[in-house]
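== chain A ==
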Amino acid sequence: MSQIALTCGFILILAGLYGALTNRDILRMIVAFTVANTGVNIVLVAVGYLPGRTAPILDSAVPVAEAAQRIIDPVPQALVLTAIVIGLGITALMLAYAYRLFRLRHSLDISNFTELKW
Partner candidate 1 sequence: MVSPVLIIAIGLGTAFALGLLGSSRKTLQFGATLTALAAMSAISVIWLVALVTGAAQTAEIHTAGAVPPFAINLRVGIAEAALLATVTLTGLFAALSLRAQLLKLGRGGMAVLLVLIMAISGLVMTRDLFNVFVFIELIAIATAGLVLLSEDPRAVCAGFKFLVVGQIIAILLLVGIIFTYHANGSLNIDDIAATPVGVQGAALAMFLLLIALVIELKTFPANGWALDIYTSAHPGFSAVFSAATGSAALFIVDKVVAPAGAEWLPLLTGIGVLSFVASNVVALRQDNDRRLLGYSSVGQLGLVLAVIGQRDVLGEAYLYVAGGLILSHAVAKAGLFWMSAMVRGRNLDDWAAIRARAPMVLAFATFIAMLVGLPPFPGFYAKWDLAQALVAAGRLPVLALILLGVLIEAAYLFRWFGFAIKREAPEKGLSANMVDCGITFAAVIAGWALGWIWGAIPGQHNVLATLPMLAVLAFFALEPLPAKIKNVAAIGALLGWFTLVFGDYDPMRLIFAVVMIPGGAVILLASFTETGRRIGFYPSAMAMYAGLALLLEATTFFEFFAAWEIMTIGSYFLILRGKMSEPHALSYMLFSLGGAFALLAGFALASGGIQPFALNQLGTVGAELAPWVFVLLSIGFMTKTAAMGLHIWLPGAHAEAETDVSPMVSGILLKAGLFGLFLMLMELGRQSLWGVDLTVVLAWIGAISAFLGAVLSIFQEDAKRLLAYSSISQMGYALFGIALMNHLGWLLAMMFVINHYVYKSMLFLAVGGVYKRTHTKLMYQMGGLITLMPFTFVSVLVGIIAMSGVPPLSGFGGRWIFYNAIMDAGLRLPLILIFMAGPVGFLYLFRLIHTIFLGQLKDPHRQLKEAPVWLLVPQMIFVAFLIGFAVLPGMALQKVDGYIGSIFGDQPLVWSGRAIASEFGYWNPVAIMVVIAVIFVSVFLILIAKNHDAQKVKQFNIVFSAERPYRPETTHFAWNFFAPYRKALGFLEAPVVTSFWGGVTDGLNGTAEFTRRFYNGNGQSYAAHVLLFVVAVYLIAMGGVA
Partner candidate 2 sequence: MTFEWIQVPYALATLFIILNYGLLMTAVVRKLAARVGGRPGIPVWQNYIDLVKNFALRSKINHGVMYYLGPVFRLSGGIGLILFVPTIYGSSWAQNFSFAGDLVLALYFIFFGTLGMALGAGESGHPHSAIGVSRGLAQVTTAELPMALAVYSLAIQYQTLSITEIVAAQQGGLFNWTLFTNPLAVVAAMFAFVGTMMRSPFDVVLAPQEIPIGPPTEYHSAYLALMQTNRAIFPIAKTIIYMNLFFGGAANWAEFAIKVFLLYMIPAVIGVVHPRFRVEQSIRFFLKWGLPVGILAILTV
Partner candidate 3 sequence: MKDVDDKFLKNLDRTVPLREELRPRKVTTPDGQEIEIEPLKDYFCEAAPKVHAKSYFPIVEDFYNWARANSLWILGFGTGCGAIEMRPLMTPRFDAYRYGIQWRPTPRQSNLLMISGYLSVKTLKRAIRAYEQMQGPKYVVGLGSCTINGGMYWDSYNTIKRLDQYLPVDLYIAGCMPRPEALLAGFMELKKLIKAGKCEGANKYAENFATYKANQKSVIKDWDMPDYNW
């Protein structure tokens, strides 16, 4: 189960990276990075998964005393939340940049923005 999720996440990462590196359109790049981010998030969650356990919420189903045996690892869950938010922030920022770049040159082709080099 974890392996599948992991592999899935990694494939998403690679696919995202491939998209980001081969598409010259900035918007597509951003989308590709979102895909890759999703892949990362899947990997994060997958790592925290313990087979046959439940969500880390202590309620009547999972009493405190049994928690350690019943719940999956809560830490990746917490981390993934942060990761998601950060990914979202960056995506938003990239979009804003894309907009700004478009206004600058009326183009969204990344190969048009190479005056800074060497």
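Candidate entries met the following condition: all candidates are chains of the complex that A comes from, given by their letters.
Operating definition for what follows: a residue touches a chain if its C-beta (ideal position, glycine included) is under 8 Å from a C-beta of that chain, and two chains touch if they have at least 3 such contacts; residues count from 1.
Owing to the predicted nature of the structure, the values given are computational and were not obtained by experimental measurement.
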- Query: Which candidate among 1, 2 or 3 is in contact with chain A in the complex shown?
  - Reply: 1
- chain A residues touching candidate 1 in their complex are 13, 17, 20-22, 24, 26, 29, 33, 36-37, 39-40, 43-44, 47, 75-76, 79, 82-83, 86-87, 89-90, 93-94, 97-98, 100-101, 104, 110-111, 113-118
